[in-house]
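Structure, as structure tokens:
A single protein chain has been omitted; all remaining protein chains appear in their positions.
Showing subunit A:
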Amino acid sequence: MISETQVTRDTHYVKSSKSKPISSWKVFVATTVKDLLIQFRYLPNLVGRLFELTIRIGFFYLLASITTYTVAGSVLTGRSLIVFMFGGLLLFVYSNTSFTAPMNAVSNDLHNGTLEYLYSNPSSRYAYFLGNVLSSAIVNQIVFLPLYIVLFFIAEATAFNMLMVLLVCLAVMGVLISIGIMIAMLALIWRQVGAFVQILAILFEFVSGTYFPLSAYPLPLQYVAYALPYTWGYDLIRYYSLQNKWQTILPPWIEWCILGAYAVVFMVISRILLVKAERRSKKLGLHFI
């Protein structure tokens, strides 16, 4: 019989495993590269998404050519309306980054059993989910970059303003990635979150003012819009791209602060959800979720 005192830290054993702590950054990079490889190998899916966005861009280009918006006394028509629309689409191309991509990543990982491997592994889960979400953002550059360049020429904005547009997009991306991780965690907790995600996506697309000025909405809907990070992103993009033709809801610096606050709040919430989701899945077992 072996006594309990023999159960001590055995350095020989620990050394015999080559596994060692890995930085979150490396997990993040490895996951992003892995996910990009996979996305480019499912070409029909990628091409389909590009088609969908191209059709959407074409539709709103046409709409902008035949419509006139009156926003806070200013009239948006012709080229300025196209800038308005394209400013909205510039952020819309990332909608799948925060909604469908993370939800699908978790569903696939649960289905494939790869999530079980991840949870028995010492690497950072946050970095793993971040990598999954970021790879979708990188893929979306295929649409974002041409749209951004077209916007640059149509808007005839200064280089500084276009740089500010880029910074707004990056700030919104920061928020979206955190939302993406939150959605991934909700998918882990509830598994079937399609309907919930759909509602959120619709809110983000139509209530935030992607295609219509916020002032055109009834007041209650405007208040809902203020709670959505996209709203402030759109407002700032239009402020920089339409220049003197656009009046922001609040002073631009406050809108920047709101975006920053959203990024921090959503990151904290997503981290809390990550811990909660892991605790729940370990209590029930991933196979029971």
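Definition applied: contacts are C-beta pairs under 8 Å (C-beta built on N, C-alpha and C of every residue); 3 or more make two chains touch, one makes a residue touch a chain; residues count from 1.
Criterion: contacts and distances are computed from a predicted model.
Colleague: When you check the chain that is not on display against UniProt, which of "Two-component system response regulator", "Glycosyltransferase family 2 protein", "Alpha-D-ribose 1-methylphosphonate 5-phosphate C-P lyase" or "ABC transporter related" does it turn out to be?
Modeller: The missing chain's protein name, per its UniProt entry, is "ABC transporter related".
Colleague: Out of A:Asn121, A:Gln141, A:Gln192 or A:Ser215, which touches the unshown chain?
Modeller: Considering the complete complex, A:Asn121 is the one touching the chain left out.
Colleague: If the hidden chain were put back, which of A:Asn112, A:Gln192 or A:Ser215 would touch it?
Modeller: A:Asn112
Colleague: Pick out the residues on subunit A that sit against the missing chain.
Modeller: On the side of subunit A, residues 2, 4, 6-10, 13-14, 16-22, 26-27, 30-31, 34, 37-38, 41-42, 111-114, 116-123, 128, 279, 282-286, 288 touch the unshown chain.
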